[in-house]
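Left out: one protein chain. Kept in place: all the others.
Entry: subunit A
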Amino acid sequence: MFGLEKKDARLLLLVAVLVAFAPFLLNPFPEGSAMAQFNAGYPDLMQRFVIFGIFAIGFNILFGLTGYLSFGHAAFLGVGSYAAVWMFKLLSMNVLPAIILAVAMSGLFALLIGYISLRRSGIYFSILTLAFAQMMFALAYSVLTPITGGETGLQLALDDPRILGTSQTAGGNIPVPGLFGLEMRDSAELVLGSWVFTFNVGYYFAAIVMLVSFYLSIRIFRSPFGMMLRAIKSNQQRLNYTGLNPKPYTLAAFVISGMYAGLAGALMASMDPLAGAERMFWTASGEVVLMTILGGVGTLIGPVLGAGAIKYMENIISKINSDILHGWFAFLPDGLEDFVVAIIYPFIGKGWHLTLGLIFMGVVIFLPGGLVEGGQRIAALFGRKKASDDDSGKSAKTEPAE
């Protein structure tokens, strides 16, 4: 199917089904129940799942295949967002031109930054990319304020030209991003008993883009180009003496992954048309590294899983507060209840980073292949021999090579 091998086609189909039914799957608990807290099926979060999934899929093409660990990929996310918002300001609120410009601009930036950073490898490469991203963050935050909006960020205004659209709606409001009349924020709700399921235009649009991105990444993984990238990770010396020039290969991988990041940035701006410098901050670059490693470096589906896991924790665990905990443990005797709540408290709310850190450590130490390896082990426990379905079919080794 689509030029994919059976195994890969099945994986793509599985992801497509999961994504299509996500509004149901992520909302398993009835509205108003104690567990409704853990429902993730609301548009905002579902959008983030797929958008960060795209970001991580692209990052994995660079890091997973070549082993070059970029610590500045959020810069391209930021470039994509700014480019998209500018397109909304100047041209129209249609998301397609915004996405096209964002991908092109982030590709250009990636070409420049990659060309310079790839002169070195290993830790020096990582530091160079980090330095570039931090420079871009600082510029966006201060000197480039006319382009980036500085501290407040880049926002739409009522007097933006929008040559192919309208500056204001009939009601005097700023128009919202859409696709040929479909507004990204539009949602339909389905009420079934005490369950409420939300189907959001923005989510489904981003999800389709994510599926296309995922499909392309599978093609890249299985292409001669992808094989060369893995060869670079494995033995650059041999590649050189085989008559191949590793430089343009790594640069191409860098640019492609930068364009994926720009695409993700554009989608973020399409869901919520503003862009801020903090999107380029180094913590955002670190986050995509965590997502990729958590899910499984160099595997096809791993980065998507990692992105989902981290965004879930960020949005769900961080919302649990001590009142909710007391509610859960109210059945315990008072003293014990306070004790249990006191133990759990550091891991919830703002403490979700602690939970993430512990999970991350656990995964790196016990499951070097990430969640994908975890899934494979569970599958193996149940004696199913389809363990390798979920990975690239190669070893799930995670050594960040040169």
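Simple rule for what comes next: a residue touches a chain if its C-beta (ideal position, glycine included) is under 8 Å from a C-beta of that chain, and two chains touch if they have at least 3 such contacts; residues count from 1.
We take it that contacts and distances are computed from a predicted model.
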item	value
Protein name (UniProt record) of the chain left out of view, among "Ferredoxin", "Glutamate/aspartate import permease protein GltK", "ABC transporter ATP-binding protein" or "FAD-dependent oxidoreductase"	"ABC transporter ATP-binding protein"
Selected from A:Ser33, A:Thr166, A:Ser194 or A:Ser234 as touching the chain missing from the view	A:Ser234
Which of A:Ile99, A:Val209, A:Ala252 or A:Ile348 contacts the chain that the document leaves out	A:Ala252
For subunit A, residues in touch with the removed chain	3, 5, 216, 219-220, 222-228, 230-231, 233-235, 237-245, 248-249, 252, 256, 394-395, 397
